[in-house]
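The other protein chains are all here in position, but one chain of the complex has been omitted.
Right after this comes subunit A.
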């Protein structure tokens, strides 16, 4: 069955939940945001609950009594700050390279939250406030009604962490746009859309051509006006260009904002869906032509407002649209060019079965009573293979509640949604760039699939077959060691397909099977050691003072490891000898025990024992003794990495600290303890 999470609060808004790239869920919980972090520990709950409090972010209450009636908003009259909309940013934007939690409050302000957390005691704090970056006058220009993030785009000549766009819809009919990257400060540009309140924003995917990329931002106002901005960025500059993209088709008179959603790209075609109560318009956008070609018009059965839209793919390259309304009605149809076919409604049967199971679990069910199902939030995962469903069941006639719960893997029950193309797309995204598509989210999706399918070996077989073509044996790696391309940056380690394939396999073994794969672990460690030594040699030739004393200690460990483990590989010995020459020390060096200053021999890559019996744990990257307190843990494989304070900004330790910001072995994100 699916993974239910019983929540103990009522949501403070519709559209109350959101999924991040690495599998976190966030819910609007009145004066705070409930965050569910997936846990891979054995004998622990599947989700760790964390909270982000909003009370601490508002230092001064606005003087709402000074406002005229036409300037007064209900949020100004509320004594507390209530979360109204939450959305995750793409990964890599926070200081710890996690996604930023973006919260829109009832006072129309936007805040960024990030975790400075310890294991099992998560705490999220406010790291930025958008009102300080927006113009304060007039008041309607800084009142935000909608928030949207674009996907990350990694241009060839830019940082592998990529950039993205952040959009804020204002009350004055403006859209504030800013380019965001890792630890960057927002710098907004405002564009007047000549409409009323901008209450809906949605980004399409990027279309990368050479060193530039374009995407579309669809905007909707409270009066139903639709505006589409075409945004182009270039890696040569930090700015972006915008142009109004016309929607060539006219809609019927509908003076209210629809729900906007973009599908994932399929064969250079993308769809923009406008979902009204009882009606759907889907506009086909051709990326090669750069314009909208046609649109589909479809009547929905339910008149209820939609709570979410999900675009699914099947194996024959057909896009299905799943629309779930607030009253729990699920409708699905395919986006074909010349025909709209309604399926035999297996999804409805699945939904009824799903709800009946939950009703039985969460309370007595009487056929005579009137039940009301409310879908508070319906958020697809970034890989479109599952969806988070936040719902509650109440009995209006007896004025009682039953429960509110979040179900993540509901759509795994639908056979037509899970397809090899989705799986392939997921794997391909992770193989290309783990910075943009973190492996934590990918492994979580695979785990959900594995839990729901009857044949559990299918997932593992598919994973092995998909990754086998990218794997490179140790022997082949050593043969081509001298011919490695692009060793100018350590971040390029996450762009290598073979390394990413090994990371996914190793991560899967740790994530699902709860067992270490020693072969994969050693292979990854070999590559890490040799790659860092080659990188160091290239940097030394450019900067003679690149190495500090701490850097030399790290390199000594690498040389010792190579002498011990790779003595039979000539090319590895050659690299190690060259490093040893630059260190100007003898080959039989040893570390000292911090407790008794005895000699510590390099015998193990995980633990170190001195002559007097003191045992120390080693850093998984630098293999130094973890005598200091500061360290961080990988959320997936629990490998420990020390946190250093380099004495100079340009040295090996500083580069390791800054650029190896996600786990080298599995691609997961770190938790700081």
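Brief remarks follow.
The criterion applied here is as follows: a contact is a pair of C-beta atoms (placed from the backbone, for glycine too) under 8 Å apart; a residue touches a chain by one contact, two chains touch by 3 or more; residues count from 1.
Everything that follows uses one rule, which is that contacts and distances are computed from a predicted model.
Set against the options "E2 ubiquitin-conjugating enzyme", "Exosome complex component RRP40", "Transcription factor tau subunit sfc6" or "AP-4 complex subunit epsilon", the UniProt name belonging to the omitted chain is "Transcription factor tau subunit sfc6". Contact with the omitted chain, checked across A:190, A:205, A:305 or A:638, is made by A:305.
Touch with the chain that is not drawn comes from one residue among A:74, A:518, A:542 or A:615, which is A:74.
Within the set A:190, A:205 or A:327, the residue that contacts the chain not displayed is A:327. Where subunit A meets the chain that is not shown, the touching residues are 13-15, 63-70, 72-75, 77-79, 82, 84-85, 104, 106, 108, 145, 196-197, 199, 222, 252-256, 276-279, 303-305, 326-327, 370, 372, 374, 394, 396-397, 399, 401.
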